[in-house]
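Note that one protein chain of the assembly has been removed; the remaining protein chains are unaltered in position.
Coming up: chain A.
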């Protein structure tokens, strides 16, 4: 670049010389050739030697020869200097006229030889800074050995190339003569270049002399210059001279303070406050350790960066044809989401590599890669690769759980009473079962054939076989008695042993303390299998023993009776024919008892807890807490270390008796929930019951409503209010609902009439309610014809539909439930009716909202109005929606109509209230509403107290002031009420006193006080 620049600048210089000046001045302005102009300026600056140099010293430093290097080395400087250069440019342009003379002016002369005009430059006049111009040595051969010219007539060439001829030299005689002639000739010296003696100048001679005399060769040097007083002399004395004071003692005496500090440390070290060496800890000891001794870390090694997939043929710029996508593939690829594509490129074919365009996804790819690196650092992610099937608990195969009941093998029925107890004989052949009618059946386990029946008086409480195998009998409990029965067909040996046990020939000695329990046995000879061989009578009032528990060895028998005293627990011993009550008093009602099979332990289950007693030591061992609400069953493992307790709340607790008193395991029965069978008669009967009660409660609600609003009716009847025809609806509405309750006591033969009546009144209620709401809407729209006409048309249609719907429900009297049962409803037509009502209500709701929305701008009470008025509309709408939905579901005939009565009641109440408001609206031209919902919420803590609502209308004669108040008087009869006094006090609450302020301000407090 430097070379080209140099070339350009030289060319430029030529053109600058050749071209006229005006072009030169415009040149640097039209193209950005600052470089050239810069170089030109430099040249100019270098060439010119005028006053401008001082202003641009940097330019001055650049010589012509250095210019190239300078530019090539420091382009930055160039750029920095650009602006200055431009300034240079302008200034140099302005100086051009003056600067022109620095170039030698060429004169065009006609050559003598050729006759052609030629440019002749004037000879260069040597100047101060022109090189070698200070010497005028004619010979310019340079520093060469001059003997090269020995054989030549000249000794060199002058500046113009002419030969410098050898000066004539005389011989030795001439030299001698010269020395004689010229006395100064000895001061001459031989000039090699000129090959002649040149006389030395006086300065040179002086220099020679100084060198000879070992003097400073410089003539100007003065070795005896006067002293320049820099630091001494008058006024130059040193202000702070160095002190010559002797060294203080502290410089060489040891420091006392340092000693004290050291002594402090030393003392601390001695006392052990400072431990000189850092105590050697285990860390220090383990400073050297085998580094491979540790267990290899469980952490996986950092994940290496994933290797990019090697490109395949498809990625080639010139893939084989089979890799190219077809048109459908291409389309499919383009249509799929970017994330869903199986590969992120489409193979494309180019015949040559030079035809491959730039990769258009490059930026995106790099960006996404950066995003990946930035947002998703390469940490090892433990992906949850869980087989969903492994989460399902492994259920054991049903075969391994056998035996468990899978099917009902046989049924043995007790015809007369409910079978309450069952017991299987120890050998498993026989089963005894007892029922509530007092019969005990003995039947074969495998066949189910009843082979023997015993009949007792009263319910059978429990039946248990004696667990012994050498005797065979069973015990049956009835009220206050235990009967011991011997089954028929016993082998003789067993029969005899049984008889000897139950009716021994020699009675054991009676106990010292007479027991209230009587043991009466028939003699063995007289005993048959038909009657009990032994009867144990419990004391009277002990009730029915509901549980029998045998000890494993069959000598002890425990009974739990439901009666009073001792918890009803008795333990009977057969061999001694003795009964005793083990507990004087026991907490809670005993549900079950159980003997421990091996130890003398006794389990007693009350409703919540299981207590474990040691009968031998007569103390409580532990109390097990199963956490069951009501214990229903209990059993102990034959080995005696596990106990299971079942409860009525579907729980089974498993206790390990050697562990804690908390269950080792709790098992729950998860039963399948069943859907209601809507068509089953029991469900329908239940619904009918609910229906009847619902009607009654709604009737009560309605009577309350009538009573509450009776003053309105009264005012109409007595003529206080001006009767307007829409009011008839609000009078009709309350009255016809009264039929509902009368109908419930209707003659059973007139069931259909009753239901008809119900339906007629219900539909009438809905109709009048909807119509009342419509009137309200019309009033809000200020009786505009375009609103009134469509609403009236709709209303008429609604009336027609509902009047038809009054006669579609059929019912019959059911003697079982003693009520009317709806047998048939035309649910399609019911649907039509309900949806018509719903739709009509919705339409007027919409109209009302629109009207209210319009009035919003000029009514402060809009909010209240909106809430209050709209609430009734919405209530009506949703109440009618419920029966409609039930009707669509069509569960059963009764469910289709069950919600109509609540809907009718609620909508009637709502519409009546609205109409009454409307009346007030018409009278007062101001909307005043009472939030009936506040009635119940305002009484703080006195919800239970009777609420009496007194409503009074105060009409002021002044037309500007309207005050309506609702006051609620709550009589609080609860003397224990916290905040209030002991005595009952009356709370008067001003529910709402809405005032329309006009000229006169109304004092509310004074009004309340005055009332």
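Everything that follows uses one rule, which is that a contact is a pair of C-beta atoms (placed from the backbone, for glycine too) under 8 Å apart; a residue touches a chain by one contact, two chains touch by 3 or more; residues count from 1.
The definition used in the following text is that contacts and distances are computed from a predicted model.
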Omitted chain (choose from "E2 NEDD8-conjugating enzyme", "MAGE domain-containing protein", "Ribosome biogenesis protein YTM1" or "Cytosolic Fe-S cluster assembly factor NUBP2 homolog") - UniProt protein name: "Ribosome biogenesis protein YTM1"
Contact residue for the chain not shown (choose from A:144, A:189, A:205 or A:446): A:446
Contact residue for the chain not shown (choose from A:489, A:682 or A:718): A:489
Touching the absent chain when the full complex is considered, from A:410, A:667 or A:690: A:410
Residue ranges of chain A at the interface with the undisplayed chain: 402-403, 407, 409-410, 427, 429, 446-449, 451, 488-489, 491-496
